[in-house]
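Missing here is one protein chain; the remaining ones are kept as they sit in the complex.
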Amino acid sequence: MAGSVLGTIFKITTWGESHGEGVGVVVDGCPAGLPLSEEDIQAYLNRRRPGQSRFSTPRSESDCVRILSGVFEGRTTGTPISLLVPNENQRSKDYSEIASYYRPGHADYTFDAKYGFRDYRGGGRSSGRETIGRVAAGAVAAKMLKEMGISFLTYTRSIGPVEISGERFDADQIGDNPLYMPDAVAAEQAEHYLEECMKGRDSAGGVVECVITGMPAGIGETVFDKLDASLAKAVFSIGAVKGVEIGSGFSAAEKKGSENNDAFVTDGTGRITKQTNHAGGILGGMSDGDPIVFRVAIKPTPSVAHVQQTVKRDGTPVEISIAGRHDPVIVPRAVVVVESMAAVTVADLLLVNMGARMDFLKKIYTEE
Amino acid sequence: MAGSVLGTIFKITTWGESHGEGVGVVVDGCPAGLPLSEEDIQAYLNRRRPGQSRFSTPRSESDCVRILSGVFEGRTTGTPISLLVPNENQRSKDYSEIASYYRPGHADYTFDAKYGFRDYRGGGRSSGRETIGRVAAGAVAAKMLKEMGISFLTYTRSIGPVEISGERFDADQIGDNPLYMPDAVAAEQAEHYLEECMKGRDSAGGVVECVITGMPAGIGETVFDKLDASLAKAVFSIGAVKGVEIGSGFSAAEKKGSENNDAFVTDGTGRITKQTNHAGGILGGMSDGDPIVFRVAIKPTPSVAHVQQTVKRDGTPVEISIAGRHDPVIVPRAVVVVESMAAVTVADLLLVNMGARMDFLKKIYTEE
Amino acid sequence: MAGSVLGTIFKITTWGESHGEGVGVVVDGCPAGLPLSEEDIQAYLNRRRPGQSRFSTPRSESDCVRILSGVFEGRTTGTPISLLVPNENQRSKDYSEIASYYRPGHADYTFDAKYGFRDYRGGGRSSGRETIGRVAAGAVAAKMLKEMGISFLTYTRSIGPVEISGERFDADQIGDNPLYMPDAVAAEQAEHYLEECMKGRDSAGGVVECVITGMPAGIGETVFDKLDASLAKAVFSIGAVKGVEIGSGFSAAEKKGSENNDAFVTDGTGRITKQTNHAGGILGGMSDGDPIVFRVAIKPTPSVAHVQQTVKRDGTPVEISIAGRHDPVIVPRAVVVVESMAAVTVADLLLVNMGARMDFLKKIYTEE
Partner (left out) sequence: MAGSVLGTIFKITTWGESHGEGVGVVVDGCPAGLPLSEEDIQAYLNRRRPGQSRFSTPRSESDCVRILSGVFEGRTTGTPISLLVPNENQRSKDYSEIASYYRPGHADYTFDAKYGFRDYRGGGRSSGRETIGRVAAGAVAAKMLKEMGISFLTYTRSIGPVEISGERFDADQIGDNPLYMPDAVAAEQAEHYLEECMKGRDSAGGVVECVITGMPAGIGETVFDKLDASLAKAVFSIGAVKGVEIGSGFSAAEKKGSENNDAFVTDGTGRITKQTNHAGGILGGMSDGDPIVFRVAIKPTPSVAHVQQTVKRDGTPVEISIAGRHDPVIVPRAVVVVESMAAVTVADLLLVNMGARMDFLKKIYTEE
């Protein structure tokens, strides 16, 4: 188990390395009858494509997806959906140097430790290209969830020390700046910060926030497969993630119970909701019907042109400086990856939940 | 799938409610030949038992574990280990009031939303007693890992706003104060803070930190089943957890790449290690041989005697005040639960990793 | 993974050895709201209980089940149902002899080969008592399926060379003879055959047949988790099973396509059905709405009083004769075990199938 399979009912299997023939994913368990086209998926992939601003690698990759199976006459058939994105722009360069040492902050050393050797070309399986399969699957999940009235709003909450302001929050601005921030002022500050980083041959990290609306209450299983636990695993499995928090998150640890509890109330329609949402839309591991809100900490890109100390495979010390086309910050490109992992997780737990109640079974199997 | 099964090879299934006959766990997949006794498990359960200080509920529960299967002549046989802790002290009280409304911060509402009704006695399956199965399984995992040279140091890092100091850190003090803090000064301050909370009929949260040492490098699978992702899910599935971070965690998001990267070096023995450990012992989702360090944010106990607003099942507003025997802070009791979930996760991935290399297979199957 | 967990949504975990404290099962994922009592489960267990005829071991075991969790006010809550059957009648006898050699036809040798040692008391985990957990889980599954209009008719089709006749088939007679045969004449012949076996200090095998009616069409997943494949695994995992066939089974291999194909027709109500049922109710791995019919070959009990050749652990030859209380035939007691495994399999795939279509999702989540 290389751990490239995720999910119980909506089950995805990703594959592919940076410099192999391509990358892809097989989505097994998507319900039949969902309208799905390559355009639906391409729209998601375009959000993670590099080369769209001066803050991402200038590599140009078109990342065109092909649906190889599972869709017939524009609708999913219920059988596995195989999605392929061929690799291109694989410069035939000399990897012998990069193969000889361990880049700090990368998985070179641990791959060697685990498998005895590694595909050192462009990061191999630990390349950022691995996320293409996640995003392609996420596009399918999001399409399915959209039909159920569930949608996602995901954006950059902070870049380095620059954070968005609650007062200036404007979802419409997310697409208007290259950093996907819902706050034009913060975006401008963050751009300046990044330019300074780049001048210093350095890189930056940041925080991504995701808000899921339209969730029915009761999604998530009660002990290990809680909705928050499953979301945490899904997003923590993205390369550079170092922390995940839901609702009040770490700040909840400093509060008192009377402050942190959310009072239940009824809204105008008589529906039960909460006065506040410190819980982040999840109670006891199940959605409570309010928006789900979580944040993801992403470390600064480890590939920096700065001079760094490291060792060769045999332990000999060596001084390196990573040249080449690297993102000074991956946070903006990670936005759609986080959203995709959330979509895949919610889709799966939504399907799993269908077996939760005898009256659900009767609705499906005994009613006309 | 009520989601009460976890793991691929070392697979645990917990069961039980607060007011049923008991709680327990079945551990399937523990390797044969591990010395194991009820005392080994009881030692772990005693660390989470209530009534041990003025900061935990005065309910007295002996929580005595019985091994029902899977151990023969003092050693595990390789077959499922069934562990049972009978419930006692189930006061036959009137639950009709608590059944009628939704307690803020609890899972009452979401259980009803998911299943159509709920076992309202003492929280049912969402009771803190659910963690007994986790801890019993964790004790088995920790025993197995100890034989492999892997050990855990877990403690309270903060209670409300009171955090331990790095300079005063002293692991020997963890057992000397009721809050399991490795810093006597902070512990005293935290005790004062908690007393104030209790006077105000309120509760506190905090942060638990766990350090895993002795890990071989390369443990964790490469994409979805990364070690950090799996740890995140495991601990996030504990009732009151709102955030998890590894190594530098959320603070990594504010750093630059040149600061956050850990330089590889060789230690005195020629072994490759890192000069710093911002990564928290995990690179690319695999252990790098350095200590694994992660932190868990725990919200304040939602059961407070404070007057709270909420609604009844039909949406009618109601004012409540939760009386009874509740922990003003669950962080100290959560320490062993976090450690247990970490142990279960590491045990499973250690077993999964055995299939990672052809030379491992040859060592097992073709060597004498 | 000792392999004691089965299922995707309706997930069962069995545990327990012949001479431990007890045997049991945890059923995780049974839908909430199913009426369930200990009597429901006991009724199934009583069908496998020994000592009910001269053709089963005279050991008297009451095998009383206790529901430890997951049921509240007479209905399942959606959380794990833990079922316990305490062991009794564990004679404190001397096992040193049986521990020293390998019984032919038993798992003594393979347990030692796998785990390095074994719990030799009464067969340990490979004891027939292991099936108690299966039957208890099967009772829960069957109760759930009954509510959906799905029912099981399971019986002994043959004992040794004595087979039931199609013309004399009478389901009402199944409970009227100790061999659970739906044919009084064959039952009498089989009883004579068994008496001869017993006189010869020998044992017999046979075939169990199971018919499942009321199945909706379309249950079963399309490639690996086909309904027939899943049934085959489930029943093949029962101790003494050596073969499984569906519909025409092995005889289909000798037929021509024109003979074996079942013509589709419409019944009086306009429902599509098949003129014949050589397929055994399964096409392409999915139920076709007609009765599912499968057969299971069960080997003769390996414990015979006959003198047998075998070896000790060190390879020394030894002559043995297995004394004690053994069933001369286990086929009648296996009937309910086969039915239970079928019920568990169908329940799981019925739940899994709920996610097969977008219109199913809409029925659950968007309709009132």
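A, B and C are the chain letters, set down in written order, and residue numbers restart from 1 in every chain.
Note that a contact is a pair of C-beta atoms (placed from the backbone, for glycine too) under 8 Å apart; a residue touches a chain by one contact, two chains touch by 3 or more.
If you're wondering where the values come from, they're calculated on a predicted model, not measured in any experiment.
When the missing chain is restored to the complex, the residue among B:185, B:307 or B:358 that touches it is B:358. The chain omitted from view is touched by exactly one of C:105, C:178, C:214 or C:291, namely C:105. As for the chain not pictured, it touches chain A at residues 1-5, 8-11, 13-17, 20-24, 26, 28-29, 32-33, 66-70, 72, 75, 77-82, 84, 114-119, 121, 124-125.
By the touch criterion stated above, the residues of chain C touching the omitted chain are 1-6, 8, 14, 102, 104-107, 109-111, 113-116, 125-126, 130, 158, 160-161, 197, 200, 202-207, 216-226, 228-230, 232-234, 236-237, 239, 241-250, 252-266, 270, 272, 274-275, 279-280, 283-289, 297-304, 306, 308-311, 315, 317, 352-353, 355-357, 359.
Seen from chain B, the chain kept out of the figure touches residues 8-10, 29, 31-34, 78-79, 144, 147-149, 216, 222, 350-352, 354-367.
One rule holds for everything that comes next: only the chains that are shown with their structure count from here on.
The chain with its Cα centroid farthest from the Cα centroid of chain B is C.
For the pair chain A and chain B, the fraction of shared interface numbers is greater than half, so the two copies use mostly the same residues to meet.
Put simply, the C-alpha centre of chain A and that of chain B have 26 angstrom between them. Residue positions of chain B with contacts to 2 or more other chains are 1-5, 8, 14, 114-116, 125.
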